[in-house]
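Working notes, structure below.
A single protein chain has been omitted from the complex, and every remaining protein chain is retained in its original position.
Chain lettering (A, B and C) follows the sequence in which the chains are written, and residue indices restart at 1 in each chain.
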Amino acid sequence: MPVQTDESNSSEAGLRPDGPKPALAFNRLCKSFDGIPVLREITARFMPGTVNVLAGENGAGKSTLFKIISGQLAPDSGILVVKGAPVLTFDPRHARGLGVSIIPQELLPIPDMKVWQNLLVGRERVSALGFLKRREMMAEARRLLEEFHLDIDPEAPMRRLGVAATQMIEIIKATSRDSDVVLMDEPSSSLSSRETEELFRAIRLLRARGACILYTSHRMEEIEQISDTVAIMRDGAFIRQAPTSTLTERQIITDMVGRDIEDLFPNRVIGANRTPVLEVRDFKVAGYPASTSFTVHAGEILGLGGLVGAGRSELLEAIFGLRKADGDIRLDGAPVAGSSPAKSIRRGIAFVPEDRKLAGVLTSLSILDNVTLPHLAGFTGGAGFVDNAARRARTLDVLRRTRTKYARLGQIVAHLSGGNQQKIALARWLVTGTPRLLILDEPTRGIDVGARSEIYQLIHDLAASGVAVLLASSDMPELINLSHRILVMRGGAIAGELTRDAVNQEGILRLAMGKTKDAA
Amino acid sequence: MQPDRATIPSGDLAAPTPVRTRVDVRALLLRYALVIVLFVFVGVLGVSNASFFTLSNFNVVLLQVSTNALLATGATYVILTGGIDLSVGSVVGMSGVVAAMVAQRDGLPWSTAAVAAGVAAGGAVGLLNGSLVAVARVPAFVATLGTMTIALGIAYVLSDGQPISGLSDAFLAVSDHFYGFPVPVLLMVAAVVVSWLLLSRTRLGLHIYATGGNPQAARVAGVNLRAIRLTVYTISGLLAGLAGVVLASRATAGIATTGTGYELNAIAAAVIGGISLMGGRGSIFGTVFGFMIIGVLDNGLNILNVSPFYQLIIKGAIIIGAVFIDSTLNRKDD
Amino acid sequence: MQPDRATIPSGDLAAPTPVRTRVDVRALLLRYALVIVLFVFVGVLGVSNASFFTLSNFNVVLLQVSTNALLATGATYVILTGGIDLSVGSVVGMSGVVAAMVAQRDGLPWSTAAVAAGVAAGGAVGLLNGSLVAVARVPAFVATLGTMTIALGIAYVLSDGQPISGLSDAFLAVSDHFYGFPVPVLLMVAAVVVSWLLLSRTRLGLHIYATGGNPQAARVAGVNLRAIRLTVYTISGLLAGLAGVVLASRATAGIATTGTGYELNAIAAAVIGGISLMGGRGSIFGTVFGFMIIGVLDNGLNILNVSPFYQLIIKGAIIIGAVFIDSTLNRKDD
Partner (left out) sequence: DKAKPVIGFTVYDMSSFIAWGKQGAEAITKAINGTLLWQSAHNDVNAQISQIQQFINQKVDVIIIAAVNSATLGPQIEQATKAGIPVIATNLSISGPEAAKLVSYVGPNDVGAGEQEAQAVVDALKGKGNVVIMQGPVGQSGAIDRTKGIQNILAKNPGIKVLAMQPANWERTQAYKLMQDWLSRYNGQIDGLISENDDMAIGSIQALKEKGLAGKIPVSGVDAIKDGLRAIRSGDIIETNLQNGALELGMAVQVAVDHLQGKPVPKEAMLQMPAITKANVDKFYDQLFDHSDKFIEGLPELIKQNMASGQYANE
């Protein structure tokens, strides 16, 4: 790869003998895919013992930059300097050797291996005879899990863990190593506040130890809480890097998005009517002892709160027909029996699952195919062929409404940034008119503020037009500001209900953790 | 293996991006390397032996590949869903025997019935495969390995190990000409064209790609995985049955062992053509190049009168080389 | 296919959770169905025919499965990484021919050299497979299909298509007894035990599972995918070479076509035993049950004097049935 190494660049990039040595520096780093530039001449320096937030819209190039630093991609040109030495080999093993570790945006569990093996693969302990010291490794894994207050059996198969727990495992993997540079690509996107606290605790420890941390997140409130500096990326370029204390949230957003966002959340209109759309009675999800009963009305956004592992996702999957359950579900008064996703879709239920890579999108298919997959019957003409012109038109329309950044409709979804993939998972349900019931499980995971306000408006408008919305989210402001009503779940059961006037973060947390509503 | 994302160029899936929606320049470019390989090979053959570049030899090649073409087309469906069908070789033999048993009687109705019976026998095994995979959840490799053995056993039992011969002329005409075109070649062309339309232009086709690309996500998007899997194995079985009928007609007998080993050739054609065994990736045109390369190789090496021992070595090396060039070129493109 | 997570029970991967780290009750329970199938079958055989339950017949079964055991063990490594090795059948023939060519000279040194040459020939093909897959990024199916053809061609060329016989007694002793135990059986046991330790107790083993379980994750975690892939194909080649040597000694001749079709049997044993073709799942004990079931079936049906035609049908049905029961039981457990 053509990596420039001329003198002037090197000195700019932090090879200067005088002054404190940056842990990480780039000089004029460039990268493009298919001739489309994704990183444009990025130059920046990051010091040891600091937490640096990278802020930028979906598709700005944050993950691409992280992948270059962690050796998963090679830059087209420019210099990457780690701890004062230019990097010439781009390979994950090499990067690890240099003391770089990463929490990738797309989680990388090895589902068929156990939790302890997932935690420790690549840094095994081996006896003199070459055998694994399994007991020691297991104890180490247990210690790490306990450190993060995770009640997970190290012997459990990884496959059993949900997204949030998987995310925590990635966090442990990256932070428990003696790394000097730790890259965190949206580590908190599926965490609830409790786990996020654990993450922040680990970050502070790392910082105290002198590690340099790069952090991305679309949750604006986290920036202020955790970071020392903020670097703002737009369209593949660094447009500003400054100490956090000198910036306001508003400034950051404006820089990122290139426009002012007045209100993230739409002004709520009162107006959920009393027509029940979804009625759930004594509904028991396989594997959970408790049963649930609730109703979602037309035009209502019903929020589902709870800690990670509360069983929200399982409940939503069961309602959509992905999971076995007993009990009574009615849609518009008619009983829904023997459900499957295909039937649910036909009945007008839309579902955005929590894990986009696993279930939300098909990364090997094109954007066009992904968006129209659930509605192909509607696009099929008399001869049995799919009407491409019609579906292209509709797809273009929803992509515009969700502010999705892409190159071509035929582009495969794997080549989109994480946030834009999430937009695809959402956009596909907006293609044909409006659904009756919209089930959203962490719908804005990884979506930038700009698009988020847009999407909130969309959800809100849908509700206003009479759609019933069931929304599970670990993002508290989102849950509180969008929902008409919030059910808090715990251990698969509904621990309590909060009406709009009574909603606040503590109230939700108290219920989620098993305390009563009013106990202070 | 895990689905490979292009963001990490680990190259675990060497197959290129599927281009299914149009026969465009990009599709041709993506299959560039295989086209080059095929043409270079044809060129070398043509120069080294005059008899290669004749219309009648072109006909011969098409006739020779027609069986594998039918099977490879079936394999394409199955592999696109992430499955595999090892039973087709035995099904060729079995449906040939079944058809031959009916075709011993004279007359057009009987020979029509013979064709129908042979194709139906293949379809029945395909349906069984599909049920085992989609409903009973037996891994495709084991299910179709089992039915491969069973179908061969049935063919033996039905024929008592003897060729079933003495077939009516009407049945023998099945492998003959139709308005000047050899019927097996016409069937091959029909199978490819229909499959192209089906895979790239219909809902079923997209659902097949989705099933292979990510079954869970496909299910969430409303794809009926069970129906799709049943369908692809049945199609594969039907095409194998058809191939068996054509072969029985050409060999003037139904012979139980006729198709032994054909399954590997069919899968090879698809995989050489870039259909990923992980599912969800590749196009029927890739398969066409796959079986054409194999066919031209076989024919060409015979025409050059290469010793059969060295034919094996050369054939293996060329196939590996073709796919290597193909995947290397496409990786850059990717 | 995509990794299956418990949150969406689509059941696309029917194989059970691997239990590899200990030979515990759970492991036995997970393999329960296969054990049952095996024992029921053995019981039925024992009751219906006295000669089945004899020590000497037990020996015959073990001797007979020993070849497939070596190949299936090799297949286990390769399949665990998500690959496939179709070349082993041809490698058996080729390394047998190579060993036989050396073993025609008398004396212990020559026969030792013969064994070494045969095993090395297998290892060389394995290394070639590994390089093609890991370095040149040719899909495993195509790469090993190519080397399968090439190895057979080489075996033919070396032997000129004739059996290489007249082997020294020292070489023939390779398949004989050692302290009362048949050497092929000892080799089989050694291969299984070493593989068990290697796969479940060492870093290499862990990395093999990680490579098959999620290559990207393994790569980011610092696993050297290239080295792992090179290793597993080389191991498979070496074991196939060893099997070829043993068979040549047993058959008193090196014959090019000896191993034709063995690859499918080896892969079948692994897959029946629950090794997922998607990689990353299963245990070597599963493979042991896989090849034992195949071996006992073959032996038992012969002892019961079932007609060869019906043997095929019964064998296919029992294998599908065993895996069906196994995966159904394990799905509940999961």
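The definition used in the following text is that a residue touches a chain if its C-beta (ideal position, glycine included) is under 8 Å from a C-beta of that chain, and two chains touch if they have at least 3 such contacts.
Please read all numbers here as calculations on a predicted model, not as lab measurements.
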| item | value |
| --- | --- |
| Touch criterion as defined above, residue of C:S131, C:T260 or C:T328 at the omitted chain | C:T260 |
| Chain not shown, touching residues in subunit B | 49, 51-52, 54, 56-57, 60, 63-64, 67, 156, 160-163, 165-166, 247, 250-253, 255, 258, 298-299, 302-303, 305, 308-309 |
| Contact set of subunit C toward the excluded chain (per top definition) | 51, 54, 56-57, 60, 63-64, 67, 156, 159, 161-166, 172, 247, 250-253, 255-258, 260-261, 298-299, 302-303, 305, 307-309 |
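Everything below uses one rule, namely that only the chains that are shown with their structure count from here on.
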| item | value |
| --- | --- |
| Residues of subunit A touching at least two other chains | 72, 322, 353, 358-359 |
| Per-residue multi-chain contacts in subunit B, two or more chains | 3, 5, 8, 214, 216-217, 219-220 |
| Subunit C to subunit B touching residues, read off their complex | 1-4, 8, 10-12, 14-15, 82, 86, 132, 136-139, 141-143, 145-150, 152-154, 156-157, 161, 212-217, 219-220, 225, 264, 267-268, 271-272, 276-279, 308-317, 319-320, 323-324, 327-328, 331 |
| Touching residues on subunit B, where the partner in the complex is subunit A | 3, 5-9, 17-19, 21, 197, 201-203, 206-207, 209-210, 213-214, 216-224, 280-281 |
| Subunit C partner contacts - residues on subunit A that touch it in the complex | 70, 72, 92-93, 96, 102, 104, 108-114, 117-118, 121-124, 126, 130-132, 134, 157, 159-163, 173, 313-314, 317, 322-324, 353-355, 358-359 |
